[in-house]
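Heads up, one of the protein chains got dropped from this complex, but the rest are sitting where they should.
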Amino acid sequence: MRVRKRLKQTPLLQVQNISKFYGDLAACLNISLDLYPGEILAIVGESGSGKSTLLNCISGKTGINAGEVRYRSRNNGTIDVHGAKEPVRRHLARTEWGYVHQNPRDGLRGNVSAGANIGERLMGTGSRHYGEIRSQAEQWLERVEIDPCRIDHQPRTFSGGMQQRLQIARNLVSGPSLIFMDEPTGGLDVSVQAKLLDLLRNITADLGLAVVLVTHDLGVARLLAHRIMVMKRGQVVETGLTDQVLDDPHHPYTQLLVSSILV
Amino acid sequence: MQRNVNNDTEALLSDIAKIENEPGYNHAFLDEQTKRMVRRAILKAVAIPGYQVPFSSREMPMPYGWGTGGIQITASIIGKADVLKVIDQGADDTTNAVSIRGFFAKMAGVATTEKTSEATIIQTRHRIPEDKLTRAHTMVYQVPVPEPLRWVEPRETETRKMHAHSEYGAMHVKLYEDIARHGRIATSFDYPALVDGGYIISPSPIPKFDNPKLDMSPALQLFGAGREQRIYAIPPYTKVTSLDFEDYPFEVQKWEDCCGLCGATTSYLDEIILNDDGDKMFVCSDSDYCQRRCEAGHKGPFADDRISDEQGERNAS
Partner (left out) sequence: MIKMIEVLGLEKRFILHNQGGAVIDVFEKLNFKVEKGQCVALFGRSGSGKSTLLRSLYANYKPVSGAVNIRHDNEMIDITRATPRLVVEIRKHTMGYVSQFLRVIPRVSTFDIVASAHREVYGDESGATLRAKELLERLNIPQRLWSLAPATFSGGEQQRVNIARGFAVKYPILLLDEPTASLDAANRMVVVELIEEAKKEGTAVVGIFHDDEVREAVSNKIVEMGAA
């Protein structure tokens, strides 16, 4: 019964028929999805398919032309992401949400130490005790496998993989429920990528994070995501369980994608 | 009552008639439309304490960074009856202070002074006078960089939103970084402060020693940034809080020495190197305050030395 009860939960995020046009071009057309707590959804497709635009529309970074995005917040009921005032959206973005950019430089402050990068969200929500902020930063560094003795070093002295892990820590420190990730393993070496994937998989499972993950790498989607959405020219052509879509693709485009993977 | 006022006004007018400003120039250099524009910005700034009001800053006959913002504010508010004091690094006798005083004496035909108690407008760079300010004073601060968030966020579009939504976490990032690097909040001037629980401001490059003087000051305090085209204000009797951490509370500078000339122990001191051997003394940065204490008979350890003679000559000239 425990299982059934959990399934009756309302979704954390509901996207209903959203569209985004650039002139006549539909970057996203009539896209709907539900995301539940703890669920990881991968949006895959080749460059230009509209997956990053969709991520920005869902996270409220970009305006939409039609449809609705609703987020069930912890304390403030359900929020209409695009209808809400900007401060509400920005508050969500730095408390209950996270956003992991492909390039860590877009998601980190380069001129302050790793500790300050992690501590910023805490200070932004009223934390005013240096000692506590610092000890939390240390814990998160450890959590993302960065030696806490590097707490006072600037991120630019870190390797690409470390920067990406720091970016993740910076997002997670506020205890978010939903994380948006745009090609999080994009610019990394294969070995570094594997380590990061492993970390992401453990952390998302441990914290019960819901994730919307944009990637062009079907391998990343297979490892991390419960569900997958395949996009082509702004439209969703196939969606379902990750292994189902990748092992038994029905749409011609998905079949092409899957058959194009080396290995 | 009525008669008295009239008498005062008449006396005033006859005084004003005696002082002429430079022929061919409008009173206080700026044309009346420009002053009107600046005054409107000042009024808005006073109405929204701490908010940076954009204004269309004019070219002034001096380079940016020399106080063009402060000058435009002073020029817009100064009347013939005002008495102007200008300080730079606390001193009334530095080049910048002397020139600006001279500029207004000429262009507005106003009386100038070095005494805080006599002044009605005090234009300043780097300091707030040691003497208690009163309701009769208007402080005009010269501001190089009005945006306290600039250091953490270079985008103006973003900093404006951060102000609008009171997203001030990044401001503490700067203080955090200070403690992480130096073991304490090492920021010693331009120390960020929260005005009336609303906006965070840069108090201009005054030492944090002067930050407490911003709080609940009876004087109107106006801040002008000429190059950055911003004016902001702290109205009289407004709460101004310096940012800090619970475990690293805000503290002002302290000195073990007293002023070498007047022996003051509670004023802001400048360090002066005396010779090539590295001997040094400390003196009040507020030259007016120091001189009056000396005149009143207060003596510091160096009061009778060569330095004090020089100081005397300097004051005499």
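We just call them A and B in the order they show up, numbering each chain from 1.
Here is the rule we go by: contacts are C-beta pairs under 8 Å (C-beta built on N, C-alpha and C of every residue); 3 or more make two chains touch, one makes a residue touch a chain.
Nothing here was measured: the structure is a model prediction, and the numbers come from that model.
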(request) Please work out which displayed chains the absent chain touches and list them by label. (result) A
(request) Can you work out which residue in A:Leu25, A:Ala66 or A:Ala205 touches the chain that's missing from view? (result) A:Ala205
(message) Looking at the full complex, which residue from A:Glu39, A:Glu96, A:Glu120 or A:Asp182 touches the chain that isn't shown here?
(response) A:Glu39
(request) Have a look at A:Ala84, A:Ala194 or A:Leu207 and name the one touching the chain we're not showing. (result) A:Ala194
(request) Could you tell which one of A:Leu25, A:Ala66, A:Leu241 or A:Ile261 touches the chain left off the display? (result) A:Leu241
(message) Please output the residues of chain A touching the missing chain, sorted low to high.
(response) 1, 3-4, 6-7, 36, 39, 194-195, 197-198, 201, 205, 223, 226-227, 240-241, 243-244, 247-248, 250-252, 255-256, 259
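In the analysis below, only the chains that are shown with their structure count from here on.
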(message) Centroid of chain A to centroid of chain B, CA atoms only: how many Å?
(response) 48
(message) Which stretch or stretches of chain B touch chain A in the complex?
(response) 152, 161, 164-165, 167-170, 172-174, 176-177, 179-181, 244-248
(request) Provide the residue numbers of chain A that touch chain B in the complex, in ascending order. (result) 86-87, 90-91, 94, 109, 111-113, 115-116, 119-125, 128-131, 133-134, 151-152
